[in-house]
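What follows is one structure encoded as structure tokens, with my remarks underneath.
Every protein chain except one is present and positioned as in the full complex.
Chain nomenclature is as follows: A and B, assigned in order of appearance, with residue numbering initiated at 1 for each chain independently.
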Amino acid sequence: MINFDYIKPATQKAAIDALNKDATSQFIAGGTNLVDLMKRGVVSPQKLIDINNLPLKSIEQQKGFIRIGALTLNSDVAEHELIRKKLPLLSQALKAGASPQLRNMATVGGNMMQRTRCPYFYDTTMPCNKRQPGTGCGALKGYNRMHAILGASDKCIAVHPSDMCVALTALDATVVISSRKGDRRIPFADFHRLPGTTPEKDNNLQRGEMITAIEVPDNNEFSKKALYIKIRDRASYAFALISVAAALDIKGNTIQNARLAMGGVAHKPWRLTGAENFLKGKTASLENFNQAAAISMKDAKGYGYNNFKLKLAPNTIVQTLKTV
Amino acid sequence: MGYFDDDDRVNGKAIVTGKAKFIAEHEVANVTHGVIVGSTIAKGSITAMDTKTAERAPGVLAVITHLNSPTVPGYDAGGNPVKGPTGGKGFQVFNGPAIYFNGQPIALVVADTFERATYAASLVKSQYQKNEHTTNFDEAGKSVVALEDARYKDNIRGEVDGYKNAPVKIEAEYVVPIEVHNPMELHATIALWEGDDKVIVYEKTQGVKSSQRSIMNAFKLKEENVRVYAPFVGGGFGSALRTWPHAIAALIGAKKTGKPVKLVLSRDQMFTMVGYRPFTKQKIGIGATADGKLLGITHEADSITSMYEVFNERSVDVSRFLYACPNVTTRYHVYPFNVSTPTWMRGPGEATGTFALESALDELSYALNLDPIELRLRNYAETDPQNGKPYSSKFLKEAYQLGADKIGWKNRDSKPLSMKEGEWMVGYGMGTGVFGAGRGTAKALARIFADGTLLVQSAVSDSGPGTATAMTKIASGIMGIPGNKVTFELGDSSLPPGPTQGGSTTTSTLGSAVYDVSMALKNKLVELAKENSIFHTTEIHSAKAEDFVLENGNIMLASNRNKKISYTDLLKQNNLNQLEVTEESKGNEEMKKYVAYSYAVHFVKVLVHPATGVVKINRVVTATDGGKIISPKTAESQMIGGVVGGIGMALMEEGVIDNRYGRWVNNNFADYHVPVHADVPHIEALFVNKPDLILNPTGAKGIGEVALIGFAAAVANAIYHATGKRIRELPITPDKLI
Partner (left out) sequence: MAQQKSCSENESLHYARRKFFKQSTLLTALALTPPSLIKAAGDNLDEKASALFEKQSLEIEVNGKKHQLSVEPRVTLLDLLREQLHLTGSKKGCDYGQCGACTVHINGKRVLSCMSLAIMQDGKKITTIEGLAKGDELHPMQQAFIKHDGFQCGYCTPGQIMSAVACINEGHANNEDDIRQNMSGNICRCGAYPNIVDAIMEVKQKGGTI
């Protein structure tokens, strides 16, 4: 790792100013991914701006939504009474991610900003358009077992590794972003990007901006039937082959509304809007679940090692809907 | 032999308090830090190296490459062998520009801190002339030709491929991928030269004597001038059975800089620099009569090695000796690829071989509609099928019984897809493990002090099985001294030579030495006691050593326990501060008439989720014939540990190389999965616990390897029972079951 400069501003303004002042600087919060990437030489910021002094660690009930500060620890969110009661899907997804130690370090904002785990991205001797645009995608014809089946491009087939983000996508969360210009809000589903021709950009955060909070609607109908299922190569402490976040609002046996998102399949948490629309007003039956899964897989494509996901993904969707 | 019942590990307190010093943790004054730079191509040669920037980086003391490395006198003058792989000749670090595998060490950076050395290592650049490499193991037997060696000759008993004529037969192909030992402690070396011809080395090794020998050979040093320490070794499973190039690099670095060098491999380097279980593709043909009598087995294996060194193991040999069978053909071929050299990994060869054989037997049992255990019993070998020799002990039948009873084998419905728990499919499976039980040569020293404490020493390592605990038990049992007054000292090559910890022979070999030296010390005490005043009767004069009992720090006459004297008094009266004996112990003549194996029978209950392919190991019962169990608590742990390794082998471990680059793509703990807590259920480890006193006086046969051997097949068999799907390629990940 290169040696870098380190500062720890006391205010949000000072932190954002510092970021703007120095093009080679980067924020650090939990550091669980950034330190990893720096050790491997994947990224080499010249200055780290430690934002842990900023007062962004609260979980608050607001009117119609719950506001979670960007620096709130993953473990604190998962265990918080308000989250467990009103957003159990988020709590489950967080607990499915990483390990207790990492959840005690990782923040909500940091979780959103984590990079892909693609081995070609991590190994600086291999080609990777995300790490070094123009070098090619090592995974496209390489070992792509963990890779995308939806929304990929020939420039990049990496997946976003987060569990938390899958739940937040399903839950219609909003991202609060601050900069010198003030605050702006974007839907969570629009935060992460698809790779297209610019896979080096993971998300729509602009230079000079800071994620300061997440706002999640506390729609009670979705808190009763919520389930996060994660399929992986071992029972814990592994990234998802496929994960599905599902929340259903059911009256009698009729689905009023469905919220569905999938992880391990795309460059961003993958909202299953088609399936949601299909399920609306339908009865909760295996046949409908199968159809919803089929709709979700309409544009899916395998790249060799990950072909199994074309079957595992719909199976997991059905399994989640059945169980929830 | 009685043992004291304190079963706790003798080094437990040091470990749980963090005081135990593993290799990289020894404080050496003025130590510097070495970091290895690996090649980024898999085949070719280095044409130029730019080390200038690294040399100028802060804190850097030296950058060593093949261009400036001090000569290693034991290395070949002409560089690494370019002609082709030879046996037992490891990679010679910095000895020429040739590249044999991706990640091959090409430079060592030495700096004053770890951070600076690591950073400077990233600044070393090299240019290559690239040649076409191959790491595609499917090319074995196609574009890649097998090595020729006398050891690979086909082995034929009875009729060649005799299984083909059997009325019922199975033919199938099985694949075991690369697996990597990955002990938790990173391989590390601290090298400290004292002058030109004397060196102290802290080295992660399973054999302090064998490491000492390797270093002596490399640098042409005298035995007394090479001292290797390894008081605590954080796991090995075979990876620390030899002295690898990075250790020699540390010695080179220390020589070049004149300062002690500490070199710790990174986790990714653990995949390329300290061996692995080789990829092996096996074919089995097995045939039987309609009532389940084996008529023939043909077992073939294609395995891999590096371009510079031969490695082979006994993958097919199990088919020659596990079951009584008249016609057995085995074929074994090794193919060279642009990879580093594999090495023995827990249950070497046999673990690979039994995955095929024990799976095939299960397939045969279904073809015969016969219980898998019954099939095995119908082909039970009463003598070694290879040579007709009797077994010094064999309690495999008892192990089958013990395990089957415990897991409730009879209560299962043996039809595939017949059992369910909720939506989970349930399956039971079993597999047999076998491994040769041996006994080598070892020396041990025993010294009793006037304060009544006992010190026993031997130059061995303990990478986890609990060797010091078992040896303490043997010595304390014979000497009648409580365990807490006995110290077993190891991990130092200057102690009396002990064996390398591997091949499940430590307890047999070293235990015999500790037994013998304790008996010799007892005899010395008896001699002294006979001269002692209170014992001075004709009765005692005529007594033999076996007429005395040693108990609780006293020596007494068996026939009259009132006639006793404490060791403390005995030594004091003879004006002795201490009394010591050194004994060498080796295998006996009698054993040449016999053969010895340890056995484990693994029973597994799995749950398989039909939609997602998730497999849960729900229950494990492992019944073992490992001879006498010296230290029940640590032995049980060792069996459990082998099973956990087996869970990894069966369900998740697979080393992956991208053949386009010949480079690893999952060389870390996030992508190379080993079992975590959540993968492992309660595991029941049972022992037949009958001594084999022909093999050695302790009666122990050894258990470390059989703990894992046969387990992967047990899981695959259970998954077949649950799902009706026969998976012949490890690991059995969810994608293979949906």
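Please note the rule applied: a residue touches a chain if its C-beta (ideal position, glycine included) is under 8 Å from a C-beta of that chain, and two chains touch if they have at least 3 such contacts.
For clarity, every value in this text was computed on a predicted model and none was experimentally measured.
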>> Please identify which residue in B:645, B:662 or B:731 touches the non-displayed chain.
In response: B:645
> Of A:235, A:275 or A:324, which residue touches the hidden chain?
Replying inline: A:235
>> If I consider the whole complex, including the chain that's not displayed, which of B:397, B:633 or B:725 touches that chain?
In response: B:633
> Among B:93, B:123, B:273 or B:288, which residue is in touch with the absent chain?
Replying inline: B:123
> Among the options B:668, B:696 or B:723, which residue touches the chain absent from this view?
Replying inline: B:668
> Hey, which subunit B residues sit against the chain that's not shown?
Replying inline: 7-9, 11-22, 24-25, 27, 53, 56-59, 113-116, 119, 123, 125, 181-186, 232-237, 264, 266-267, 463-466, 633-634, 636-638, 640-645, 668-670, 674-678, 680-683
> Which subunit A residues touch the hidden chain?
Replying inline: 1-11, 14, 24, 28, 31-32, 35-36, 38-40, 44, 46, 48, 50, 52-53, 75, 79, 95, 98-102, 104-105, 235-237
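Going forward, only the chains that are shown with their structure count from here on.
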>> Taking the mean of the C-alpha atoms as each chain's centre, how many Å separate subunit A from subunit B?
In response: 42
>> Considering only the defined contacts, which subunit A positions touch subunit B in the complex?
In response: 1-3, 41, 117, 119-120, 123, 125-126, 138, 141-143, 145, 229, 231, 233-239, 241, 308, 311-312, 315-316, 318-319
> Mind pulling up the subunit B residues that touch subunit A in the complex?
Replying inline: 40, 115, 118-119, 122, 609, 611-614, 616, 651-652, 656, 658, 660-661, 663, 665-666, 670-671, 673, 675-679, 733-735, 738
